[in-house]
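A single protein chain has been removed from this complex, and every other one stays in its place.
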Amino acid sequence: MNGSGGLPVLRLIAQRLALGVLLLFAVSVLIFAGTEILPGDVAQSILGQAATPQALENLREEMGLNQPAIVRYFQWLGGVLTGDLGTALSNRQDIAESIGRRLGNTLFLAFWAAAVSVPLAILLGLLAVRYRNGLIDKAISGTALASTSLPEFFIGYVLIFFFAVKLGWFPSVSTVYDGMPFVDRMRGIALPAAALTLVVLAHMMRMTRAAILNVMQSAYIETAELKGLSQFDIIRRHALPNAIAPIVNVVMLNLAFLVVGVVVVEVIFVYPGMGQYLVDHVSKRDVPVVQAVGLIFATVYIVLNMIADIAAILANPRLRHPR
Amino acid sequence: MLDLRRIPIAALVGLVLSTLFLLTAVFAPLIAPYGMAEIVGDVWEPFSAEHWLGTDNIGRDLLSRMIYGARVTIFIAGLATVLSFTMGSILGFTAAVVGGWFDTLMSRFVDLLMSIPTLIFGLVVLSVLPSTIITLILVMGLLDSTRVYRLSRAVAADINVMEFVEAARLRGEGRGWIIFREILPNALSPLVAELGLRFIFAVLFLSALSFLGLGVQPPEADWGGMVKENKDGIVFGIPAALIPAGAIAALAISVNLVADWILNRTTDLKGGRGNV
Partner (left out) sequence: MSETATARAPASGGDDALLDIRNLRIEATVYPPGEDPHDIVIVDDVSLALRRGRVLGLIGESGAGKSTIGLAAMGYGRGGVRLTGGEVVLNGRDIRRLGVRGLRALRGREVCYVAQSAAAAFNPAHRLMDQVVEATLEHGVASRREAEERAVALFARLGLPDPESFGRRFPHQVSGGQLQRAMTAMALCPQPDLIVFDEPTTALDVTTQIDVLAAIKDAIRDTDVAALYITHDLAVVAQVSDEIMVLRHGKMVEHGETRQIIEAPREDYTRALVSVRSIRHEEKRPTPEPVLTAERITAAYAGSLKVLEDVSVAVHPGQTLAVVGESGSGKSTLARVITGLLPPIEGTITFAGRTLPPALAQRGREDLRELQMIYQMADVAMNPRQTVRTIIGRPLEFYFGMRGAERDRRVAELLDQIEMGDGFAERYPAELSGGQKQRVCIARALAAKPSLIICDEVTSALDPLVADGILKLLLELQKQQDVAYLFITHDLATVRAIADSIAVMFQGKVVRYGTKTEVLSPPFDDYTDLLLSSVPEMQVGWLEKAIESRRMEAAGH
């Protein structure tokens, strides 16, 4: 708001961004190291015990395994930074190219799941607070407890079983292709988006409720009540400005959660996205693909967490208006 | 000591179901009407008197497979939980009490591991490791121990700065007394509840991996793997895949109910007498 107070906020945000970049590098090391933890080498584990020495040697050569790990890491990192993710071992295709379209599909699915679940979760969270300890609140808490225990595929197949097979409203397999009309595409992703929504909704609702409740129990809310303000004004003027940061935090954490949930949901609905791509290539032990896709998932996760932290910094009046 | 009438209905249901699941797992060969891999009928037969839950995608008795599957699921998830818990809590407590470089180093490393989603990192590692049960237990246990570490470190650090711990230090008590007699009794209730949650997480994680074809390998099968085997039936309106999926949900919910109750019960500070 006022310019003079901006400095420490900017410094904190810069620090958080720098930390994020540092974290990304550390994560790339970890992901690379994660594929190096075998006592033998990757070529052996890819080809199995029956492989001929010649085949092993060829694969080692191709993967550059004869070089020390640190050299290979920096070659890989250099490639990643310039947009070259290498080629897949299984089908010799350029990884960056294969990922391109799939990433779009995954983001499309995640976007619509978020577009439904975020407002719904906040609304239900607010309702739970408004009618605290009432029927709605108890129902919400109960569902939340249950749904954190439900596996994604249980939700997914129940949806398919009733809405695709029994009722025939939606396709059971979510095929999407280029140039597909928007309406068909939306019909295609309806069930996976619904499954994703259900996966994160309860958790997000419960956390939103806790965040708002925490604010509503502050002494300044009592002050507002004793000024004779209406319930609506209390929430709008006094609760909301303080609840925004924790709510943004909740939303970001759950979006990160959603991005991971995508992996299983895509497999359930045979949806051509990043998750399906990752799982396929894990079974094929196609290490370059796994590394690239793993890094992308981790990056999205880290960036969402970083946004949550920055939102918290921005919303803190103590930091915006220092003494 | 334990008044049964005091247990809320929800916790009682959870307790009974959890026990039932555990007994099923332990006595699987005695209970199961057929062998695990025995083909006893046609493909995807409906519920009947011989096959209470019908048959699976190649004609094996689904109930028998479910019973053996309980064994695999609970065994692997249980061992992974034991591993994650022992490692996480010992390191977390030590970090909180010792402090200094050990704490800094451990905590930063755990932060790093937790900045990658568990499933994703699990998949990366499993892409090069052999698919054995030992691998699964180790990977799941180690990855999940980060969460236990963070919780136990936070709980212990909170208690460690309380004045009664300071009083013990001023008395000259050793590290052993401080950890086991001052901190542990006060950390127990959140940790026991966390034990339940970690077990649920292990069950769900294992099921997800097996469902993706990266967990327990055939002919062995856990519930997640059985969902994968039977999933193609869904589009024909055959709900066989929903049964193992539902069993996973039921197990997770019942353990959750128990954990919730333990957390509420053991926060009582009057030795469970509840007078005054």
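For clarity, chains are labelled A and B in written order, and residue numbers in each chain start from 1.
Note that in this section a residue touches a chain if its C-beta (ideal position, glycine included) is under 8 Å from a C-beta of that chain, and two chains touch if they have at least 3 such contacts.
Worth saying up front: this structure is predicted, and the values here are computed from it rather than measured.
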> Where the complex has a chain not shown, which of B:23, B:58, B:134 or B:162 is the residue touching it?
Replying inline: B:162
> From the list B:103, B:182, B:229 or B:260, which touches the chain that is not on show?
Replying inline: B:182
>> Need a quick check: the contact residues on chain B for the chain that isn't drawn.
In response: 6, 162-164, 166-173, 181-182, 185-186, 264-265, 267-272, 274-276
>> Suppose we count only contacts with the excluded chain; which residues of chain A make the list?
In response: 218-220, 222-230, 233, 237-238, 241-242, 317-318, 321, 323
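Just so we're on the same page, only the chains that are shown with their structure count from here on.
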> What whole-Å value do you get for the distance between chain A and chain B if each is reduced to the mean of its CA atoms?
Replying inline: 23
> Can you list the residues on chain A that touch chain B in the complex?
Replying inline: 23, 26-27, 30-31, 34-38, 42, 45-46, 145-146, 148-154, 157-158, 160-161, 164-166, 172-173, 256, 259-260, 263-264, 267-268, 278-279, 281-283, 285-287, 290-291, 294, 297-298, 301-302, 305
> Can you list the residues on chain B that touch chain A in the complex?
Replying inline: 112-113, 115-117, 119-121, 123-130, 200, 204, 207-208, 211-214, 224, 227, 231, 234-237, 239, 241-242, 245-246, 248-249, 252-253, 255-257, 260
